[in-house]
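Omission of a single protein chain aside, the complex is shown with its protein chains in their original locations.
Each chain carries a letter (A and B) given by its place in the written order, and its residues are counted from 1.
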Amino acid sequence: MSCHEPGPHHTHKNCSSDTLTGNPDPRIALIGSPNAGKTTLFNQLTGLRAKTGNYPGVTVTRRTGIAKAEGRELVIEDLPGTYSLMPVSPDEQVVSDVLNGKLDEDQPPDAAIVVMDATTVERSLILVGQVLDLGLPTIVVVTMVDELADRGGYIDREALQSILGVPVVEIVGTKGIGVDEVRGLLHDPTSWPRPVITPPTEPTEQAAWIDSVLTTILHEPPSGHRRTAAIDRALLHPVIGVLIFLLVMLGFFQVIFTVAKPIQDWIGALFDSAGDWVEAHVTWAPLASLISDGVLGGVGTVIQFLPQILLLFLMISFLENVGYMSRAALVMDRAMGTIGLEGRCFVSLLSSYACAVPGIMSTRTIPSSRDRIATMMVAPMMTCSARIPVYTLFIAAFVPATKVWGPIGLQGLVLFGLYLLGTVSAMIVAAILKRTSLRSDKLPFYMEMPPYRVPGWRLVLTQCWDSCKYFLRKAGTIILGTSVILWILLHIPVVTPPAQLNDQQAASYQMQHSIAGTVGRAVEPVFKPLGFNWEINVALIASLSAREVFVATLGQITSAQSDNTKDITTSLQQQTYPNGEKVYTAPTVAAILVFFVYALQCMSTVAVMRRETNSRRWPLFAFTYMFALAWIMGWVAHTITTALTT
Amino acid sequence: MEQELTLSTLERGERAVISYVAGDDAVATRLGHLGFLPGTEIQTIRRAPFGDPTIYALRGNQMCLRRAETERIIISPAEVA
Partner (left out) sequence: MAAIAMHVETTPDPAVLRWVVRGEAVAGPAVIETVELADELPTAWIDALATGLITQVLVGDGELRVTATDPGTWRKLAPRLQTTLTEHLSAGRTIHCTTPARSDEQLAQAVQKLLDGPLRTYVASHGGRIELESVQDAVVTVRLIGACQGCASAGQTLREGIEQQLRSEYPEIVGVRSVEGSSVTSSGRRLLPFVS
């Protein structure tokens, strides 16, 4: 491989670059506008071996992967999708700093790949011009050439190459066509032809340049996307569009509650019978309780929700890739604008109904960092699936199944109310944040409306799997860990109960005097106004790691205390204080439910917030304000319910 | 003096040519990078169901902007082809 590559663009520069002989792997920046097919190319080049993190100081995601080409390893740095390299916000400044080598100890990248969507060449040429201006060895990758051909368009690659003065490669990312050609070039960026002149930057000249280039390269301008126009006519219709939007949202939640239900019940039953088997075969009751209630109960709850989560992520990823999420964002932009956010924030909040973790991760598509943080701060208040076990348990146990109106029952109404409460509260908090500490920066609002596309199934599945991994990890680490630790804390130190107590009372005495019990009793004054006893306190503290743990913990405690009733619903209903009063009165149940609407009881969310905001301040703030809000609103609920029921 | 028309006044289905983007700040530059360059033909495709933002077709793709931004884009009527 030679520096003296023949060709029209050959220059004598860079022949002695250290990247040829030196040790550091060449770093190649991947640049492109959103939706240009950058992610697909990145995945194809790196084979999904991506490392994700943040740039120092800001919430901009940094993703790098290793591509192998002719025995060399190249670091591909996937920069956030952008239409412009001229920064408007601090986030965009970072991208610009990376490219100019101003970021901490980094050198500028050794080369750049700029991805350009063939169906939007006109606009994409602007970004290509800016990248060429950087003066890095560059190759231009033209994506979606198949779609352009379908629409009757054709780009003269040779002509484009001679105009830009850099290699131009056409790819069909979803099918992997052309990726090998890109890889073939990658191993030696120094051999790439360099342009002798870069396109103009002054707006008028730039427009004229694009016109001239198009006349040469675009042999057939693509016909308008008829399918897209037809679909949009319906989906963005003032009346029909809104109806369809509501239907999509309805379908979305319908899937959460009904479609996944059979699989969910089946998994639930599986774990239950496993628990039964353990209880039947493990003779030492505390250990049996650990395995069946703690491990199987805790982990099982999560696994049980996996089908639902999977379906939900599948829907989100599908809607995203097909192009509907942009339309949903457009429909909701006006409404989100009134609270100071924008349409894209809605999409993140919608995902948060499944789980706040992917919801928070999806805020990456929001250009303004202030909008992004505001969205993250309220995303955990959207009713995620981890709350469902708590809600359903308490509603089934304590809300009478009376019909209110037609098929609508009181139980369903309470559940709906909890969803509504979370959503409305999230909006109010976001509005307050956006009017105070997170007042908007100067970034203008703009959003591209991509044509509707049949998504590549690999991309959809990959995104889906990325989100599900979090869930499984949560089940495997946080919940399992908390269950085991809690079990230990509930059983040490070993105390000798007074002789006159029966077995259940003895177990109860042991737990009360264990470390966990002591803590639970110590915080009793804090939660007294909400009507919580020490057992609820223990479960509540444990559930700060993950909400699912709440049910499992109550299970551990009650099953040990009560006689042979295995059913947690019944044992909760029968729980009494020593004086015979019921523990779970209407005000207490109301307080628990409302507490769960607000509290940020999820270490995964805190962790992902920490990562995405790149600070400790924001997750700490979120945890604190939500805890305070949870207590206050719980107390309000307790007070109101007391007033209503007496 | 004839008053200058802004993009926000362009009704659904109508076409025009961008004259320039008012101002010399980062937002103006960004709009240029999004394709809102002088001489660009632009068409209003449709407004969002709640009236804002609006989708525009320009330079082979569709981009939506809020009213605040479209008020900075000065247009002239498209020449009859």
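Convention: contacts are C-beta pairs under 8 Å (C-beta built on N, C-alpha and C of every residue); 3 or more make two chains touch, one makes a residue touch a chain.
Model, not experiment: these values are computed from the prediction.
Of the candidate positions A:Val213, A:Ile316, A:Ala516 or A:Leu600, contact with the unshown chain belongs to A:Val213.
Of the residues in chain A, those that touch the hidden partner chain are 7-12, 159, 162-163, 165, 194, 196-200, 204-205, 207-209, 211-213, 215-216.
Keep in mind that, in the parts below, only the chains that are shown with their structure count from here on.
Each chain gets one centre point, the mean of its Cα atoms, and the points for chain A and chain B are 34 Å apart. Considering their complex, residues 83-84, 86-88, 119-123, 126-127, 130, 203-204, 206-208, 210-211, 221-222, 224, 228, 232, 236-239, 241-242, 245, 330-331, 333-335, 337, 343, 442, 444-449 of chain A touch chain B. Interface residues of chain B, counted against chain A in their complex, comprise 20-21, 25-27, 29-35, 37-40, 45-46, 48-53, 55, 57-66, 68-69.
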